[in-house]
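Complex shown without one protein chain; remaining protein chains in place.
Let's turn to chain A:
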Amino acid sequence: MTVAIDRATGERRGDRAPRPGLGRRLKQSYHKHWYAYAMIAPVAIVLGALVVYPLVYGFYLTLTDANSLNTARTIGVNHIDATYQFVGLDNYKDILFGETAYDRFWSHFLWTIAWTVLCVGLHYTLGLGLALLLNQKFRGRTFYRMILVLPWAVPTFVTVFGWRFMLADGGAINAALDWLGLPTPAWLEDTFWQRFAAIMVNTWCGVPFMMLSLLGGLQAIDTSLYEAAEMDGATAWQRFRYVTLPGLRSVSSTVVLLGVIWTFNQFAIIFLLFGKTAPDAQILVTWAYFLGFGQQPRDFAQSAAYGILLLAILIVFTSFYRRWLNRNDQQLAI
């Protein structure tokens, strides 16, 4: 009989006696696990067809000079065959070291790094501050919590338009600044202020998730630890530093990683806030989208190459992050 549940009996894969031959092992493994494979097959097929194959295909595209003028397409009844050519690593060379590489890649790269660091930093500190405030006992904290998660509750594509109205020339924010006698920057035109506005909007959107996750983490900390610390005469700061922060560590390491990945790939906010009007405020994701779909002719090869570079950056970051956590004796879920 096929006993699929072997974790319950504590049996491990390594526990087996001398390994039989490869053929028999495959057969055995099939007999033992066909059911598990049958259950993951649908996911494996969908992911394979729509993620792995596109990834491989996308990688192949980066080695060609494909754009919307030379790929296969059908106009009316005429079918035009693809005429793009294999160019090796030229796209990567061009993106990273080409003539205008700084304007096309490195400036966006630096801005993306700054964007990710600033946004995740702001999300985390503001989220932690609000979580600490909400973790106290006082009347009305449920009410505050309900209002504070509002930016997460309303879909991003709705709230970003609200911000766009407010940031427009003569919109609410500039009117208020003017009334206070402060300078009124051109939020949606000037590069620096565009970046400022993008970070502001993303911070506004992202804090609730951090706040709720950290609040969950705070509530899971054993209160007797605080009592013990207080008995030992720890000040409020010391209790925060030596009880709260270590207690939040596992939640923090997960949400920070998720935050970095999400912010790095944050497409909707910049795309909806500026559209195609702000080439300098585009992070790498939106810039790659612009190359592939926002201009004519559409440059598929370069767009895909940016995508592969982005993925490479994220994978490198994640593995370093994991190693760093492991060195500090922490396990991440991955």
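Note that a residue touches a chain if its C-beta (ideal position, glycine included) is under 8 Å from a C-beta of that chain, and two chains touch if they have at least 3 such contacts; residues count from 1.
We adopt the following convention: contacts and distances are computed from a predicted model.
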item	value
Protein that the absent chain corresponds to, by UniProt name, given "Ribose transport system substrate-binding protein", "ABC transporter permease subunit", "Asp-tRNAAsn/Glu-tRNAGln amidotransferase A subunit" or "Sarcosine oxidase subunit gamma"	"ABC transporter permease subunit"
Per the touch definition above, residue among A:69, A:89, A:186 or A:315 touching the missing chain	A:315
Identified contact with the non-displayed chain, of A:55, A:113 or A:199	A:55
Omitted-chain contact residue, chosen from A:69, A:114, A:172 or A:245	A:172
Touching residues on chain A - with respect to the absent chain	2, 4-8, 11-13, 29, 32-33, 35-37, 39-40, 42-44, 46-47, 49-51, 53-55, 57-58, 61, 71, 129-130, 133-134, 136-138, 144, 146-159, 161-163, 165-166, 168, 170-172, 175, 204, 208-209, 212-213, 216-217, 226-227, 230-231, 250-251, 254-255, 258, 261, 264-265, 267-268, 271-272, 275, 284-285, 288-289, 292-293, 300, 303-304, 306-308, 310-311, 314-315, 318, 331-334
